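Some notes on the structure that comes next.
A single protein chain has been omitted; all remaining protein chains appear in their positions.
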């Protein structure tokens, strides 16, 4: 398997110049997913504020990734996708959208897009937790599933 | 296996321009050995006369061969070797001498040199028979062995 | 001396267009297709393009083409691979009696290792007995392997009918198409072929590369284990220049097949007609249903190796089924299978044409063959009769 076989031009573009990487010092929520043993760890930082309608939006988002080209590219693209979105809309994101935005991913790398979605969920979960909000049932359930996934090989 | 692997320059020389081939119409002895099924038949014609000392010599010898390059070359070279020799000396010929005169034969083709010697023995045997001479014991024995060999694959 | 090469069934000259394309993969784009970097990328792309070209020639999908080191490996992989993968279903295999050594030796080896082999006989033209085939099929038959065209006598087998029978009985069908690939039309879908072997060096591509078509979904066990290249079916660093050359060779064949077939058949027929004018001579193989490039004749009273030797002196490269040209000292099993007596088999001559043969060459050959035959018949104790 090599880069040509695996990666679209868009993947390589995000990999070469990732968007929104780094730390947010005083983040409202941080999601950490993956497992260094498997070679993939993603840390997503979010900063929340409200839009004109009073809905909570993801005002800023940054990522840090230990991982392969696909892991870095999916991290980068998810920040693009959700930045400025309401939390409500952000939680609607599916791995398929990420894959599509990247012009496809090789089958063996699809788990990286799952990692990105997981990271976002975890960051929002963390924000809810920290801000002592009620955590919706589906998010609680997702959180548990993610913890399970982190233990296993992805 | 190809020609290079098998055949010395001398073999090829004899093959390309064989010596003493053809028929002797009124031959004193004819030896026919080999088996077309195996792809090798040699017919040797001899003409006998006496030398100054009164010994019988092979005055003329010709061959006809159905067979491979090695069969033709060994036929040709045996006529060279025995032409002019006394019968006594001719009967001393060994396959090794033929092989040497040809600068070697590939192992798988050594049987062709045996064929040539057999042909000579049979021609002399035939001459003895036709001229109603007493056949030496060793020649009678060789004759029987040759008949056996002709039946088998060489 | 100008040499005339008429042994294109043994191997062929690489087409300069093929070599030209290959060159840069030796010294410029020399990466390993499994490497991540740009050298790997360009090598990977090159072999995938080749795969498509090969697939195109036989109406396959490109993921059905596995590159190997040649026809021998393809046949070994096809037969052993299917045998091992299906041994729980059955252990009976049917092959024709005129297969290439690499098929026959493979099934003999399987026989020693617990498989049962049936050999399907052929008629005097070398055509397999279709009715007999049906009668040989058993409940534990897992594979039928019958060549598309014979390498010695050029006879083309009725593989479409065989494919249908195999389909009806739900048995896998492998065909060794090493001699027909690129020369006559092959459609793996139309012919119901499950596995098909081909070799690059028989179609003016480089030596050391071949392929096996394996119909999608067919279970097969590898015979070379390792890094998992070629969809896990054939491990080993891919022979990139070889594969590129093979692909180009296949592409050229496809493009030029129609005209080449006509051109070469014309030379073939001219050769046959002229050779049959020599007395005590016969044609081996089917008079009509034969490869466009194959001539196989027997000359009575002379032996093939010697004939090759004399033709070689005339600058003509040819081949024979005589025992004397083989390691085993047995004449060609194919010539014996079509009913030739050993002595006639010994006197066989095979001339096989290729892309670079010309009408002018053929005219020279036609002049020289009677000369060579005459010379050897003059040495022979048999002149008119055995």
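Points to keep in mind about this one:
Letters are used for the chains, namely A, B and C, taken in the order the chains are written, and counting of residues starts over at 1 for each.
The definition used in the following text is that contacts are C-beta pairs under 8 Å (C-beta built on N, C-alpha and C of every residue); 3 or more make two chains touch, one makes a residue touch a chain.
Quick caveat, the model's predicted, so the values are computed rather than measured.
Within the complete assembly, C:309 is the residue of C:309, C:331 or C:381 that touches the hidden chain. Interface note: of C:10, C:117 or C:366, the residue touching the hidden chain in the full complex is C:10. One chain of the complex is left out; on chain A, the residues touching it are 1, 3, 12, 15-16, 18, 21-22, 32, 36-43, 63-72, 108, 153. In the full complex, chain C contacts the hidden chain through residues 3, 5, 7, 10-14, 16, 19, 23, 26-27, 30-32, 34-40, 69-73, 75-76, 100-102, 105-106, 108-109, 199, 201, 206-209, 223-228, 235-242, 305, 308-309, 311-312, 316-320, 325, 327.
Here is the rule we use: only the chains that are shown with their structure count from here on.
Top contact pair of chains, counted by C-beta pairs, is B-C.
Centre-to-centre, using mean CA coordinates, chain A is 56 Å away from chain C. Our note on geometry: chain B versus chain C, Cα centroid distance of 41 Å, whole angstroms. Counting partners per residue, chain C has no residue that reaches two or more other chains.
For chain B, no residue reaches two or more other chains under the stated contact definition.
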